[in-house]
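Missing here: one protein chain of the complex. Every other protein chain is in place.
Going in written order, the chains are labelled A and B, and every chain counts its residues from 1.
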Amino acid sequence: MRRIKEFIIEKLIFLSGLTCVLFVLLIFLFLLKEGIRVFKAVSVLKFLLGKNWYPISEPPQLGVLPLILGSLIVTLGATIISIPLGIACALYIAEVAPLKIKEVLKAGIELLAAIPSVVLGFIGMVTLVPWVKNVFHLPTGLTALSGSIMLAFMAMPTIVSIAEDALYAVPKSYKEAAFALGATHWQTIYRVILPAASSGILAAVMLGIGRVIGETMAVMMITGNSAVIPHSILQPVRTLTATIAAEMGEAVVGSEHYFALFAIGIVLFVISFIINVSADLFLHRRKI
Amino acid sequence: MSNPKTTQKIAFFFLFLATLLIIVPVGLIIIIIIRKGLPAINWEFLMDIPREGMRQGGIFPAIIGTLYLVLGAIIFALPLGLMSAIYLSEYARDNFLTRIIKLAIVNLAGVPSVVYGLFGLALFVVFFKFGASILSGSLTLGIMILPIIITASREALETVPYHFREVSYSLGASKWQTIRYLILPNALAGILTGTILGLGRAAGETAPILFTVAAFYLPQLPKSIFDQVMALPYHLYVISTQVPNVTEKMRYGTALVLLILVLFMNLVAIIIRYKFRKKKKW
Partner (left out) sequence: MVKFEIKNLNIWFGGIHALKNITLQIQANEILTIIGPANSGKTSFLRMLNRLNELQTNFRMQGVVEFNKEDIMKMDKEKLRQQVGMVFALPSPLPLSVFDNIAYGLRLQGIRKMAKLREKVELALKRAYLWDEVKDRLEISAFNLSGGQQQRLCLARTLAVEPEVILFDEPCSGLDPISTAKVEETMLKLKENYTLVLVTNNVKQAARIGDRTAFFLSGELIEIDNTEKIFTAPSDRRTDDYIRGKFG
């Protein structure tokens, strides 16, 4: 009796172990199943490089280039801001801050990670957006720049915590050896610790970028949602994620518009897949 | 300027500045929301249905909706995630299959939340014909938080020293008995922490519920798991961007309630972790 019970439990455990693989496959399959049908109406090339996104005009024009560029410009802006700040913060926490302050800072970073993105989007709307508008004398503060700043902020917990882990993983002996040679603490950080932790920091940056590309609500609330090819960071843009979130509610199930939004989902899925797999490789190649 | 000590001072100052630039806004955001949201919080706001096109009244249905969704997500994700973690920590060998599973978990954790929304729509709402419902929304959120629960549980299971397992086997325990009576009780705190963090994440997410459950305006409580519900994060999105002339007080009030809910869960998780660390004997 006990044997049978345990046999069943162990089989269940094994099956549960496989569920994550199943879900990843299911996500991909269902995106593909719905998304691929848009390519009956437009070619892959026209979809990816088409300059016009008018999904409800007649006939619909389904070019996602403006959206891709929108995501790109916001992500680029966020990356430029978040990499130096994030790594600097990780360095400060891991190497410089006294123990007590370190705990406070870590709690602060965890707190930031816990704030829902819709709350950050809301706060961005009422504080950041007017600020950008006034500083740059723009007709609207809902711009790619606002999105970049907000997303840089939202990527911080990812970048800081993973980079900090990477810095901690550097063996103490490296540091002691550098000190023994008369290097200052900063020289040690700069010449020894940073290079030794580089692949972990690279993974941190990549996962941060992944977070930025995938972020939806905050970006939808503060980038202005205009699906035109952006020429400046001070223009409203619309990202891939925001497009799905904003339009799926109105898209008729089974319409070309509906399929096109799923096709955008495929693009996002593939991007996040590539980022996560390569970041994982960097994280696990690091064997000190 | 070539003095290394001076360089170090300047460098550390900039590191400190960067840290402030990240941490200070976090504090400011919390303070702003509390200061501007607190005046909105009263019995009516918490316990009444929205009125006048969400410009008056309260947010009770949204609070209840979020609680239902979170509960549903955890009922689905906790057993599955825990068993999956047990597999990885206790059964899995270092082989190709295990690598694939770990990779899948990493990927699942990285899939954009809006893509979860699409997936939930295609699988649960359309394919399984659950419609936009608590069931669809909970399942979608459940899959989303699965990696969080698995990762935390696995870590908790693996911190139980290997030697305890040997002792248990040497006393005639089977593998499952060892897991059930020795490893799980000792990993409980870590599992709980991960679960609650997952709950907090599920409570705050908007994109996955946009097309799977969330109702724009539904001033009543759900009667079954096949009903739509309002949800706090979506409600905040709606009243800040979709409905004109909502008072600032109501928006901040909604943001504050959501924030408190999420931070409360995180706080509980932190307390459990802290207490457990103090009690830990090995």
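Here, a contact is a pair of C-beta atoms (placed from the backbone, for glycine too) under 8 Å apart; a residue touches a chain by one contact, two chains touch by 3 or more.
Treat the numbers as computed from the prediction; the structure is a model and nothing was measured.
Q: In the full assembly, spell out which visible chains the left-out chain is touching.
A: Those shown chains that the absent chain touches are B.
Q: Among B:L17, B:M47, B:I75 or B:V167, which one touches the chain that has been omitted from the display?
A: B:V167
Q: Please give every residue of chain B in contact with the chain that is not shown.
A: Chain B touches the chain not shown through residues 93, 163-174, 177, 181-182, 186, 281-282.
Just so it is clear, only the chains that are shown with their structure count from here on.
Q: Centroid from C-alpha atoms only, then distance chain A to chain B, rounded to Å. What do you get?
A: The answer is 17 Å.
Q: Flag every residue of chain A that touches chain B in the complex, lowest number first.
A: Within the complex, chain A touches chain B at residues 2, 6, 9-10, 12-14, 16-21, 23-24, 26-27, 30-31, 33-34, 84-86, 88-89, 91-93, 96-97, 105, 108-112, 114-123, 125-127, 153, 156, 160, 184-187, 189-190, 207, 210, 213-217, 221, 241, 244-245, 248-249, 253, 261-262, 265, 268-269, 272-273, 275-277, 280.
Q: Mind pulling up the chain B residues that touch chain A in the complex?
A: Result: residues 4-5, 7-8, 11-12, 14-16, 18-19, 21-23, 25-27, 29-30, 32-33, 79-80, 83-84, 86-88, 91-92, 100-101, 103-119, 121-123, 126-127, 143, 146-147, 150, 174-176, 200, 203-207, 210-211, 233-234, 236-237, 240-241, 248, 251, 255, 258-259, 262-263, 266, 270 of chain B touch chain A.
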